[in-house]
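Before anything else, here's the structure in question.
Below is a slice of the complex: some chains, not all, each in place.
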Amino acid sequence: MAFTEEVIFAGFGGQGVLSMGRMVAYAGMVKGMNVSWLPSYGPEMRGGTANCNVIVSDELIGSPVVAEADTLIVMNRPSLDKFESWVKPGGKILVNSSLIDRKVEREDVEAYYYPVNEVASECGNAKAANMVMLGAYIKQKGFLDEQDLLGAFVKVFGEDKKKLLPLNEKAVAEGIRLAG
Amino acid sequence: MASGKVTFRENSCKGCGLCITACPKNIIFLNKNKINLKGYNPATVEKMEECIGCGNCAQMCPDLVITVERL
Amino acid sequence: MSVVFERTEGINDIPFHYCPGCTHGIIHRLVSESLVELGLLEDAVCVSSVGCSVFTYNYFDCDAYQASHGRAAAVATGAKRVLKDRTVFTYQGDGDLAAIGTAETVHAAARGENITIIYVNNAIYGMTGGQMAPTTLVGQQATTSPYGRSVELQGYPIRVAEMLATLDGTAFIERVAVNKPANVRKAKKAIKKAFEVQTAGKGFSLVEVLSTCPTNWGMTPADALGWVDEKMVPYYPLGNFKTPEEK
Amino acid sequence: MAKLLMKGNEAVGAAAIKAGCKYFFGYPITPQNELPEYMARELPKNGGTFLQAESEIGAINMVYGASGAGARVMTSSSSPGIALKQEGISYLCGAELPCVIVNMSRTSPGLGGIQPAQGDYFMATRGGGNGDYYTPVFAPASIQETVDLVMEAFNVADAYRTPVVILGDGMIGQMMESVEFKEPDKRSLPQKDWAVQPHRVPGDKKLINSLYIKPEEMEPHIQKLFRKYDVIKEKEVRYEKYNCDGADIVAVAYGTVSRIVRNAIKKLESEGIRLGLIRPITLWPFPFEAFNEISPETKAFLTVEMSAGQMIDDVKIANAGRLPVEFYGRLGGVVPKPVEIVDKVKEILGGAK
């Protein structure tokens, strides 16, 4: 039956939430699915928060705007406050518990808490918190595997970032473990 | 030598470090153990006794974080 | 126990939206301190332009216009012709003033409009994300000069202060920088002087301020200060280009 | 007051000054030059300021500055110059600044020619600039009406905080007719307390602005504008209906063309054909209500324009499919002759019979 996954990635400007979305979109495309990626834009992003909407589907994609998310991934507190209500009943919220001190208030969604910053630091790359979260995400949703993601990594960050692959591989693995 | 005192409105600090470049006494640094409401490591002074109250730091602060007094 | 420096009350107590270390903030402070010290803030009218500084109208505690991109000098002209007793100034970036706003600026200057222009030259289009400006230095990379500005393709940067100084209509023109305390103090003197020229009804005054854009220059705020000295000042020499002779 | 023989362009200036216009920012262009020239001579005598801008863009932005300071201000140009003002007009609408903008239009596209035309109907009525906005558009057909509408335009502008466009053409600008200056009607107007005042009002910061970066703030702003536009549609529609009941055909024409239609009406009368005329005086808001009752005898609408057919869009919307909507237009500065309209009418009736 028709598969459609609508995700919102949100966090600080520096947390790499836009590229998280791009990797998922790219991986989905490679798997032959229709994908769309829509970022927030504008000067208010300056130092502020960023987010993107990603849709992966085996059907034609209507609006690229995610109005009711299957999954919400929040990397900081303001993002949780802003988007908690955007998740459809029964949807999932993945929370970066390293930076978000509160719990999800809604009871009609499944909430998961991952301390991705700590985990990333532990595996020696504080910057890879987003990769850890992605690991947890694919594990949670199951439509993408580790290889899909790492394939996307090079495409999104470019060949010259290839050397960072092992580190990020580790981060993704940790994320998968977290969600396992 | 005149001695001075600087105070920071910590939560308006963006941790840009311009004040640091301006301090003749090199006593300003970004406090890595602290994240302010904006999400930055705020500037601070520990060896306040070395401050000469020259006001350079305040001259360079783009976000009007610093007040300087002379004792 | 004396206060050497404290926040000017001329700036509303809301955080600037600028990037960390962006010297727009310093320039805002100098403008507002100057107006306060001259007792002009109350009756000042700020014409904000379109650029990162578009929201200045929120920061200065005075009446304000938001002008279309590049046309601040024309808007200020219309405003000042009606509001003869008020101190009208524009706050414009180099893209706004030296590119799309060239005609409005040159002609306000030639007419000797009795207004003051704070011209913030950071050699880039900041707000739109780092495109080449008319002031971008030869060799400097920008998103629309990815291979560095080339003389063959894009020619030379424009020195606004020098160009406007050739016009008989201009009364006061000075170029300053805000990359170190000494320069900041000089910059304030120039800005104050510019406003005094307007109050004295002597005509068009402009202060070109060399400013930083760490975000789009791709540098730390501290390095950006150094870049002003190394790269900008050599091409944009600091100094006064026009002063009304005192009588 | 005695009758004067005045050129349209100068009559506009005289009417503006009588209406309290104190500032004029313009740039030369044929066929409207006598207007800025008149203002350059007369405004100083009336305590006002005339300033020739460096360009039409400079002028419209000076208008923005002066209007934001609460002054009654005017600018004028002709077709290509008006095109250059479109961003500025969009800003004036966004910031809700009153002013009067005169377009003595000429034939286009491009540089085109300098003879009279009505090819700027779309630019004037649909907002040639960016975004969601409208401006009232007055289209006078005689110098006397020009004078009356210019005075009224300043009132409408102030009453609704909107730019108002006077859409004339080279003929209106260049011809002379006799005019009388009545006292401008004193509709009670709101204080301009939104404007930047001669001195700051303590504790009350004025801001002239069209920027609303947050959609949740921009949407209500535009909605506010459109509530205003609804009031204007309800209260400010102007038109003239002539000879329409029992008319075989009803012509729709504005400005100078409507006068040519009147000659055609006379000629056709003598041949026992009844031609009616709906003459929109406000092009926006368009007088849709004028099309409500149509005599059963009427077989078609005939839109006559000095354009390739622009107002005809509004006529079609007004007609809503009831009757055939025919068109007759001349282009390039050619002014249609009454006989041409007579022939077109006969052709339609021939076709209809």
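Every chain is named by a letter (A, B, C and D) in the order it is written, and numbering of its residues begins at 1.
The rule is short, and it goes like this: a contact is a pair of C-beta atoms (placed from the backbone, for glycine too) under 8 Å apart; a residue touches a chain by one contact, two chains touch by 3 or more.
Because the structure is a prediction, the values reported are computed rather than measured.
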Full-complex stoichiometry, written in the displayed chain labels: A x2, B x2, C x2, D x2
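Throughout what follows, only the chains that are shown with their structure count from here on.
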Distance between chain centroids, defined by C-alpha means - chain A, chain B (Å): 37
Averaged-CA centre spacing for the pair chain C and chain B, given as whole angstrom: 26
Chain A and chain D: spacing of chain centres that average the CA atoms, whole Å: 55
In chain B, residues with contacts to at least two other chains: 14, 38
Chain B residues touching chain C - in the complex, by the definition given at the top: 4, 9, 12, 14-18, 20-22, 38, 40, 53-56, 58-64, 66-71
Chain C residues within the chain D interface of the complex: 42-43, 45, 47, 54, 57, 61-68, 71, 74-83, 85-86, 103-104, 106-107
Footprint of chain C on chain D - complex, ascending: 23, 25, 49, 51, 53-55, 57-59, 61-71, 73, 87-88, 91, 95, 196-200, 205-211
